[in-house]
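A single protein chain has been removed from this complex, and every other one stays in its place.
Order of writing sets the chain letters: A and B. Residues in each chain are counted from 1.
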Amino acid sequence: MSLLKTVGLGMTYSGAPQPALTSVNFEANEGEFIAVVGPSGAGKSTFLRCLNQLITPTEGQLFFEGEETTHLKGEPLRHLRTRIGFIFQDYNLQGRLSVLQNVLTGLLGQRPALQTTLGIWSKKDVEKAHWLLRDLGLSDQSQKRADALSGGQQQRVSIARALIQSPRLILADEPVASLDPPTAHAVLKDLKRVAKEEGITVLINLHHIDLALEYADRILGLRDGVKVWDQPTSETSESSFTEIYGRNLKADDLAKE
Amino acid sequence: MTKRSWWFWLVGLGATLWAARDMVPSTGEKGEEMANALFWGERGLFRPDWDLLSPVASGLTESLQIAIVGTTIAGLFALLLGMVAAENISTPALSIPTKALLSAIRTLPELLMAIIFIVGVGPGPFAGVLALGFHSIGTLGKLTAEILESLNTKPMEAVVAVGGRRVSIFRYAAWPQVLPEFLSVLLYRFEINIRAASILGMVGAGGIGKTLMFAINARSWDRVGTILVGIVVVVAVVDNISARVRAKLV
Partner (left out) sequence: MRKHLPLLTFLGLFIWASLGTGVSLPKFVEGLGDMGRFVKEMFPADFSEVSAVWPDFVLTLRMAWVSTLVGALLAYPFALLAAGTTTTWKSINGLFRLLLNGVRTVPDLLLASLAVALFGANPSAGAVALTLFSMGIIGKLLFETLESIDQGPLEAMTALGAPWIARLRYGALPLALPQFLTYCLYVFEINIRVAAIVGLVGAGGIGVWMNINFDLGQYQKVAALLVTLFLVVTVIDAVSTRIRKALAQA
C-alpha cells in the first residue's frame, strides 16, 4: 500500500536561477527501504526536506497515508511531522542535554506542552527511551551528555529519537556521511534492522553508491533536481550510475570497509 | 617595511610623545619623604590598622551584597531585552532601537547613575544596587543578544522535524545552549561589579567606598592599607570562585 506519494514535486529557492527540484513523481510503499542517490547538488536533501516540509515545496502535491498534505500549516503540519521521523547528517542533538533527554525530545510534538516544558516525562516514555537505547547498544550512555559521545553513537541516539515517535516513515538525510566506513555500515545495519522489525518505511539519502546497493530495496537516482530513474536494487547496473554521475565510478564514490 | 607604514609609525610615535609631554610623574623635591609617609611610614599603607578590621568587614560585606543584587537584577532585565534585541528572534523594528538603547545605557557611567539614584532613594546601598543594576543591563543585554544570535540552529531544526511547538523549541533546543553561556557572562559581570561596588561608596552609594573615602581624605594611609587588603582579598576570592564555576559551566 502506498504510504507516501509526490506528484510533480518542485522546489525553487528564492533568488536561485535554477530550480533545485523539478516535477518529481514518486511513491513509497509501506515497509520499503529506499535509497536516494545522486551527486552533491542533485537535490537529494531538498527532496527529503520537502517531504516533511522543513522546506516548503513551490510546486506539485504531497500525499501521506492517502491524504493530501501539500498545504498543511500550523497545528496540522505539526501533527504530520510527529508521524515522520527525520535523521540529520550532523545528528542535530542538543549536546548539553543527556542522551536520554535527547531521545525524549522525539516526543515533544506528541505530549502536552506544559508537561514537557516543566521537564516531566511519564514513566512509560522514559522506559521506552531506555528500551530503545538498549536496543541500539547505548544503555550505559543514557546519563551522559550527548556531545560526549562518538559520532556513531550520536547518530544512534538520533535514530532512537526518531523511533520513539513511533513513526510510519523515517527520512534520513545523509545519516552516515560524517562517519567512518565501518561505523557507517554498523549504523545502517541497525537502522535497517529496526525499520524491518517495526515495519517502518525508510527514505535515505546516500552519497556512497555501494552503501545504497548493499542496504536498499529500491534506489531513486536524482540528477540536477530531476528523477532519472527509480528501480529495484537488483535491476540497477553500472550504466544506471554512470547516467546520473555523468562519468565512470571512482574509488571516491565507494565507502570501503 | 613599506614607505607608508614607516610614516604611519613615525606619526604615531610623534603623536604619542606629544600626548605624553606632561604625563611624566614626578614626586617633586620632597618625593622620598612623601613616598615614605605613604608606604612605610608610621601611618603608611604597609602598616595596616587592624583595629579597623570590623568596620572594613561590614563595608566589604555590603559591597558584596550590592554586587550580588545589582548583577541579578541586571541579568533578569538583560535576558528580556536581549531577546528583544536579538536579530534572529525579534523583528528589525524592535531589535534596532533596543540595541541602541542598550548601548546608550552602557555609556552612562555608574558613578553618575549612583548620584541620580541617590537623589531618588537616598544615600546607601540601595542606590548602589540600582546604579550597578542599571549600568550592567547595557553590557549584559548586548552579550545576551549576541549569545542568542549565535545559537546553533541544528537542534532547533530537529525539534521542528518531530512536530514540536514553539515553546518546546525554546525549552529543549535554545535554552540548554543559552543558559550556561548566559550564566558565564553574568558571573564575569559579577567579577567586574564587585570592583565597582567597592568604590560606589565614594559618592555615597553604600559599601566599603565610604570608609575608603574618609580614610583617603584624612590621609590615614594605614586605614587605606587595611581597606586595600580587604578589597584585594574579597576580589581575589570572588574571582577564583567565579572562574571555577565558569569553567564547570562550559
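Assume a residue touches a chain if its C-beta (ideal position, glycine included) is under 8 Å from a C-beta of that chain, and two chains touch if they have at least 3 such contacts.
On a predicted model such as this, the values are computed, not experimentally measured, just so you know.
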Partner chains on view for the chain not depicted: B
From B:G82, B:G128, B:G141 or B:G164, residue that would touch the chain that is not displayed: B:G128
Residue of B:L79, B:L94 or B:L111 touching the missing chain in the full complex: B:L111
Hidden partner interface residues of chain B, rising order: 16, 19-20, 22-28, 34-35, 38, 45, 61-62, 64-66, 68-69, 72, 107, 109, 111-112, 115-117, 119-122, 124-126, 128-130, 195-196, 198-199, 202, 206, 212, 216, 219, 221, 224, 228, 231-232, 235-236, 239
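Definition applied: only the chains that are shown with their structure count from here on.
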Whole-Å gap separating chain A and chain B, where each centre is the average of the chain's CA atoms: 49
Residues on chain B engaged by chain A in the complex (per definition of touch): 154-155, 157-165, 167-168, 171-173, 176-177, 180
Residue ranges of chain A in contact with chain B within the complex: 52, 54, 77-82, 84-86, 88, 90, 92-97, 101, 105-110, 113, 116-117, 158, 161-162, 165
